[in-house]
Every structure is written in structure tokens, then in C-alpha cells.
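One chain of protein is taken out of this complex; the other chains stay put.
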Amino acid sequence: MEFYLAFLILFIGVWGMVSKENVIKKIIGLNITNSAVILFFILVGHHYGSTAPIMEKGVKDVVDPLPQALMITTIVIGICLTSLALALALKIYRKYNTLNISRIEKLAKDE
Amino acid sequence: MEKEDKSEIVSITSRKLVPYILLFGLYLISYGHFSPGGGFQGGVVLGAGIILLCLSRGISSTEINFPPRKITFLEISMITAFILLGIAGLIMGGSFLSNILPGKAEEVPTPGFIFLLDLVIGLKAGAGIILIFYSFLAK
Partner (left out) sequence: MNKKGIRNILILIIIMLLGIIFFSGFHPHYPLNLRVSEHYITKGEKETGAINIVSSIYLGYRAFDTLGETIALLVTVSSIVFLLEKGGEKYWKKKINQK
């Protein structure tokens, strides 16, 4: 059942990326999509009653460590993507003085 | 930041808090093989300490203590160190990035390979976060 929640969050992020007009809100939608993918991968390796994968003495039932190790990479790439998108948004704002995507399109056509 | 905008409470509290944040970041880096934590997470905590200093004291006085040129040098030298550690594994007879140091898991600062890689990645990620923040705040 939790898997469907992850898909719901994914499509909320896609909807925010497509339908919002503000550039910053589009970037927030990108971040929500990234978080949904991370949540889904953590859920795949999880089952109830198990502990974190730190093999001290007496620990036997642990969760799957492979998706967690992959998701560290995803978080880093998410940070890279968000900061680069914000830098481009700042550059756009300095040139056109607005963040509305349709107004930017109109201003770019007029040039 | 103007001098009249400064609040004494924010300035003093952040100045007292920053060394402990940096200490916690170094703890997360050096115990990454032993407990929850790791290189990248500890590096981000290190970066967050410097960002707190930037937000409370202003960027111009922070850049005197942590100049961007030195942080850029730190970042580039750390990625060079990562590649050199990988080539050292080749020289010692293993594969690329294979373990070159013998070590046991029970000793707290393990004389192992993972600790070295954690340190390199932590310092590199912290330097990257600080550089991104500097270039966003520059006028």
C-alpha cells in the first residue's frame, strides 16, 4: 500500500513541474519528484521488524543495504541538479526581471 | 550586511554554536564505517556550519577567515587525492580503488581504507557546498 503513496508523490511532482508558471515552483516540483524516487527505493528494501544494516554482535535481521547505498548517490545528484537549476533561474531573473515562464517567452521573442 | 542590521544575540549565539557543529561534522566523517553517518553527510554538516557563520556575520567578514581561493584549492586537491588513492591500489597489485591498508573493524579509528576515502569525500563535499553558497551570495 505504501508503494502507491510513493507513486502519488511522484505524480504530484510531475504535475508541479508541468502546470506551474513560476520557475521556482517548477524547481520545487523537481525536488518532490526526486524525493518520491528516494522513498520508493527505500521502501523496496524494507520489511517490518528489521533493523538498520550495522552488523554489531547479535544483529541478524537487517534491511536490504543495496538500495540505501544507491540512494546516497541520488541525493547528491539531486543537490547538484537543484543548485544548477537555481543558478540558471537567478541568471534569468537578472536578465528579464521576472520569473513567469510565459512572460519570459514573450520577452525573448521580442528581442 | 550593514553594521546597524547586526543583532547581538544572533551573532554571539552562532559564534558559540559553530565550533560544535564543525566538531559534529568531523565526528560523522571519522565514524562513518562504524555507526550511522559517512563522508558526504559529515561534509554537508561542515558546510552548514560555515553557512551559519555567513548568514549571521555577513559574507565579507567570513571570507577573511575562509577565503574562496583556499577552499577551491581544497576541493581540487581532494579530488586529486581520491584518484591517487585509486591508482595506489593499482600499484600495490590490486584493482582500481582496492584496499591497500590492513585493518580490523573493532578498532575505533580504523587504520583502514574506508576511513581515508570518507575523509577525502567529506572535505570535498563541504568545500563544494561552501563554494556554491559563496557564488550565490556574491554581488
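As written, the chain order gives the labels A and B, with residue 1 at the start of each chain.
We take it that a residue touches a chain if its C-beta (ideal position, glycine included) is under 8 Å from a C-beta of that chain, and two chains touch if they have at least 3 such contacts.
No experiment lies behind these values; they were computed from the predicted model shown.
Of the residues in chain A, those that touch the hidden partner chain are 3-4, 7, 11, 14-15, 18-19, 44-45, 53-56, 62, 64-66, 68-69, 72-73, 76-77, 79-80, 83-84, 87-88, 90-91.
Looking at chain B, the residues touching the absent chain are 32-39, 75-76, 79, 82-83, 86, 96-97, 99, 103-105, 110, 112-114, 117-118, 121, 124-125, 128, 131-132, 135-136, 138-139.
Basically, only the chains that are shown with their structure count from here on.
Rounded to a whole number, the gap between the C-alpha centres of chain A and chain B is 24 angstrom.
Across the complex, chain A is touched by residues 35-36, 38, 40, 125, 132, 135-136 of chain B. Of all residues in chain A, only 52, 54, 72, 75-76, 83, 86-87, 90 touch chain B in the complex they form.
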